[in-house]
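Omission of a single protein chain aside, the complex is shown with its protein chains in their original locations.
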Amino acid sequence: MELDLQLYSVRTDLALEAKEMAQGPQKTPIPGVNEEVEEADGIKVTRLAVANDAGSQAIGRAIGNYVTLEVPALRGGDTGLQQKVSVVFAREFEHFMDRIGIDRNSSVLIVGLGNWNVTPDSLGPLVVENSLITRQFYELVPDQVSPGYRNVSAIAPGVLGLTGIESSEVVQGIIDRTKPDVIIAIDALASRSLERINTTIQIADIGIHPGSGIGNKRRGLTKEILGIPCIAIGVPTVCYASTIVNNVLEMMSRHFGQAGAGATQTKEIMGMLDDISEHERLSLVKEVLEPLGHDLIVTPKEIDEFIEEIANIVASGLNAALHEAVDPGNVGAYTH
Amino acid sequence: MELDLQLYSVRTDLALEAKEMAQGPQKTPIPGVNEEVEEADGIKVTRLAVANDAGSQAIGRAIGNYVTLEVPALRGGDTGLQQKVSVVFAREFEHFMDRIGIDRNSSVLIVGLGNWNVTPDSLGPLVVENSLITRQFYELVPDQVSPGYRNVSAIAPGVLGLTGIESSEVVQGIIDRTKPDVIIAIDALASRSLERINTTIQIADIGIHPGSGIGNKRRGLTKEILGIPCIAIGVPTVCYASTIVNNVLEMMSRHFGQAGAGATQTKEIMGMLDDISEHERLSLVKEVLEPLGHDLIVTPKEIDEFIEEIANIVASGLNAALHEAVDPGNVGAYTH
Amino acid sequence: MELDLQLYSVRTDLALEAKEMAQGPQKTPIPGVNEEVEEADGIKVTRLAVANDAGSQAIGRAIGNYVTLEVPALRGGDTGLQQKVSVVFAREFEHFMDRIGIDRNSSVLIVGLGNWNVTPDSLGPLVVENSLITRQFYELVPDQVSPGYRNVSAIAPGVLGLTGIESSEVVQGIIDRTKPDVIIAIDALASRSLERINTTIQIADIGIHPGSGIGNKRRGLTKEILGIPCIAIGVPTVCYASTIVNNVLEMMSRHFGQAGAGATQTKEIMGMLDDISEHERLSLVKEVLEPLGHDLIVTPKEIDEFIEEIANIVASGLNAALHEAVDPGNVGAYTH
Partner (left out) sequence: MELDLQLYSVRTDLALEAKEMAQGPQKTPIPGVNEEVEEADGIKVTRLAVANDAGSQAIGRAIGNYVTLEVPALRGGDTGLQQKVSVVFAREFEHFMDRIGIDRNSSVLIVGLGNWNVTPDSLGPLVVENSLITRQFYELVPDQVSPGYRNVSAIAPGVLGLTGIESSEVVQGIIDRTKPDVIIAIDALASRSLERINTTIQIADIGIHPGSGIGNKRRGLTKEILGIPCIAIGVPTVCYASTIVNNVLEMMSRHFGQAGAGATQTKEIMGMLDDISEHERLSLVKEVLEPLGHDLIVTPKEIDEFIEEIANIVASGLNAALHEAVDPGNVGAYTH
C-alpha cells in the first residue's frame, strides 16, 4: 500500500492559528511577525503585526494587523464575563482603529456577512440587528445629532444562494451610493480546533478574502476592491469533522508524551499518527472521510445560545467603540 | 362651536379604493379610467387602466395599469383556495408583464420592501425568502442553466430605521452593479377598510411612490428614478383606527338605509355623520383621535398566520409566472 | 324601521374598566368597591377591593383584590420607563402576595396561558421563557439552594387548538404531580379601548375565569377548581373593531361637548349615537359588523416589539418579587 499524502492545507481563518502552526511545537519566533500578548481576567489578547513579506509568507497571511481575544470560559454562559469581554473588545477595537489611522469622525458601514437561516452562519446579521444605527439622522436632521455619536449605517447583504448576488456586489453598490469612510465586516469563521468555537474573536485590517468564512465568498471585501479600508471581525463557529479528528490526535500525542510515555511508547499507541506532520495526518483523515461525504462541518449543540451571546458581545463592543457617548459599562442597553 | 374640517385625504394604497371613492355610491364611470372585471371561484379580478391625465386626476393615481385580486374568503385559512389564488395570480402576473411589454427573457430583481421584525410589514422579505433565485447560475455556469428558467435575483433592503439607508438607495446601488431589466417590488400596504386586509392583492406598473406602504418610504422606486420598469405588488395588511371608524360609520349609514329607514330616520340615528362626505367624516374622527395619539395603525390578531399564507401565495405565483418550467399547479413545492 | 337593541355586554377583562363603566361619566362611588389610587413617574396604580356581593354585582366582577398599573407612555419604547414599571410591578406584586396571605416560602407554579404562534396571544409563554426557574434545584440538590430563592416552576400549556387539551386540564395534571402552593397565571387580555393595549397590567387574586383572555378558555383556573390560590396577571393586547368604533364615538361625544357645543349641537352632529347608552351604541355597531364577519379582533402594528417589552417587564418584576435574592434594580439580567 502506498499512502497518497496530498498536502491539504489545514483550513483556518485565524491568523493566530496560522502563526502557531508555522511556529510548530517549539514556538520558534517568526521574523516579520511581531507579537504582543496581554492577559487579564481570563481574557487573553494577542496583537499580531505581520510587518513584511517574509512574515506574510511564513504564516500565509496578508501584511496587516491582527488582534485576537481568547476567552476559553466564554462557553460557560456567565453573563458577568460576557460583559467584561464586551468592554475589552470595545477598548481593543477603539485602539485598533486609532492605530490603523481611522479618524474618530469617519463614517462607518457595518456589513453583517452570512446566512440568517443557518444559525452558525448568522453572526453577521445578528450583529447588524443589534448595532446602533445613526446615519438616517445625519441625513435627515444633521444639525440635531448630539455630539458623541458617529455616522453609522449597516447592512446584511445575504448570501449568494438566497439573493443570487455576491455579497460583495451588494456592498459595493451601497458604498457607491452612500460613500462611507470605512467598512466593518462581521463574519462567522471556520476554526481548526473545536475549543476555539465561540471563545475567540479576531479583528483584522485586511478585510475579507475570497473563500474565507463559512459561506465561501467568491469575491472579497478588501481595500483594493472597495477603495476604502475594511476591518474584519470574525468569530469561529464551526469546524470540519476532519480537523476535530486531527486536533484530537494531536492532543493524544501531546497527552501521552506528558503522561511520561517515552517516544517509543507513544509511537506504540498511535503508530505513524504520532510521527507524521500535521499536514500529513490531516491528509490521512481526509483521505478516509471525503470519499464517503462524511467530512461534515459541525457546530456545538448549543449554537443557538452561543451565537446570540457572542453577537451581543460584538455589537455592544462596537456600539461603545464607535460612539463616544455610549458608555462601555452600559453597552448592553443598546442591544436586544 | 365651529367644526374645523380640514380635508384629510383618505389614505389608501389601492387604486381600486381610490377609484371607488371617486365614483361615489352611484358608481359613476370615470372618463380616462377603463375597467375590466372578471369573477370566478370567489376570486374577483379587476383590471384598471388609467389612460390619461383626466383619469389620473380624477382618482389621484398615476397613469398606468392596475390589476386587483379580491378574495374575501381568503382569511378563512382554506389551503385549497390559497392554491387557486396563487394560480390566478400567476396567470394575471404573466399577462400583466406581457401587456406592459416585459420580455420573457428579461432578467428580474425582486425587491422585498419592509421590516422583517414587524409582522404586518414583513410581506416583502417573506416573499424574497420563498422566491426561486437563479441569477447565480447564470453568472457562474451560464451554459448549464436549463431552459424554462429566467434570471432572477432578490433582495430585502431593510428599512431606514434598521440600516440607516433608504431602501431605494440600496436598490439603486444593486441595480448599478447587477443591471437587471426589470424590478418587481413587493410591499405591505395600508388599507382604507378592515375587510381588505389580507384579502386583496394589487399589481401595478407604476412602481413604489414615496409615502406609500407601511414604512413611509421617503423616496420611490419608479422608472423615472431607476431607469428600468418597476412592477409593484402590494397587499394591505394594516389600517388606521380612524379609517376603521369611518368605514364602520359608512356601513352603518348604508345599513340603516337598506333596512328601510328613510333618510330622515337614518339622520336621526347618525346625525351629521350620515350626511357629510367621507372626507369630512374622516376629518372629524381624526380631529378626535390624533391629539390623543390614539390614531393607531392596527392589524388583525391572526396576522402571523395571514402574512405567511399571503407571502406563500405571492411567491408561488411569482415563481410560476417568472419561470416557464415551474408548473402553476405545483408552485407550492418551491416555497417553505 | 325598528332598532333591535340587544344588550350586548361590553367585553372587557379589566376590573378597572368594568368599574368605570358601572360608575358612568359622573364617577359615582360604588358601595362595596374600595379604591386606592397612587400615581408617580407616569405610573398610575389603582388598588380595587371588591369587598362584598353588592360591589361584585355592581361591577360584574368576583369578590377579590385587583391592582392595575396604567402607564400611557409605555408604548413609547423608553427603556428607562420600562425598567421603572418593572420595579413598581415587582413592589406591587410582592405587597399583593403579602396582602392576600401568600407565604414568602410558598412554592409557585407560573402558568403562561396563550398561543406562542399568535403574537398578541404569546405574552404568557414569553413570560415563562424569561422566568427564573428553581424547582429542579429544590428537587435534586435541596440542601445546596442559596437562601433568598423560592421554589418556582413554570409551564406554557398551549391552547386547545394546538394540543387538543384544555390548558386547565394540563395545569391540574401538573398540580396533582408537583403540589405547588400557589399558581400565578399570565394571560393576554382583550380591552375595551385601544389606548389600554400594552399600557396596562392587572393583578388579581380571582384566578382565570372561563371565556376571559384572548383564547376564550372554556374552563377556568380558580381556587375552587384547583384547590390552591391562583393569582392572575393580565395585559390587554387586542380589542374588537366594534369596541374601537364605540370607544371613538364616545370620545367624539365627549370632545364636542368639551369643545363648547351644547347638547343640541352635539346631537346634531352625532344623532342618536350621542344620546344612547354605551350598551345600545355597541349593539348598533355590532349589528352592522357581525353579519359581515367584520368584527375583527385587532392589535397595534407594532405588537411584536410591544409584547416583548411587556413580557420582559412582567418577567423581571416577577423574578424580583418571587426571589428576595434578585435585586429589583437589576432584574433585567435574568431575562433575555
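Order as written gives the chain letters A, B and C; numbering starts at 1 within each chain.
We adopt the following convention: contacts are C-beta pairs under 8 Å (C-beta built on N, C-alpha and C of every residue); 3 or more make two chains touch, one makes a residue touch a chain.
Because the structure is a prediction, the values reported are computed rather than measured.
Enquirer: One chain isn't shown here. Among C:Leu160, C:Ala204 or C:Val314, which residue touches it?
Expert: The missing chain is touched by C:Leu160.
Enquirer: From the list C:Ala49, C:Val170, C:Ile225 or C:Ile276, which touches the chain that is not on show?
Expert: In the full complex, the listed residue that touches the missing chain is C:Val170.
Enquirer: Of A:Arg99, A:Lys179 or A:His255, which sits in contact with the chain we cannot see?
Expert: The single option touching the absent chain is A:His255.
Enquirer: Please identify which residue in A:Leu273, A:Ala311 or A:Val326 touches the non-displayed chain.
Expert: Within the whole complex, the residue contacting the unshown chain is A:Leu273.
Enquirer: On chain A, where is the contact patch with the chain that was removed from view?
Expert: 1, 3, 117-121, 194-195, 197, 214, 238, 241-242, 244-245, 248-249, 251-252, 255-256, 259-261, 265, 267-274, 284-285, 287-289, 292, 294, 296-305
Enquirer: For chain C, which residues touch the unseen chain?
Expert: Within chain C, the residues touching the omitted chain are 117, 128-129, 133-136, 139, 152-156, 158, 160-165, 169-170, 172-178.
Going forward, only the chains that are shown with their structure count from here on.
Enquirer: For this structure, I'd like the pair of chains sharing the most C-beta contacts.
Expert: Result: the chain pair B-C has the most contacts.
Enquirer: For chain A versus chain C, what separation do you get between their C-alpha means, in angstrom?
Expert: A distance of 47 Å separates the two centres.
Enquirer: CA centre of chain B versus CA centre of chain C: separation in Å?
Expert: Inter-chain centre distance comes to 36 Å.
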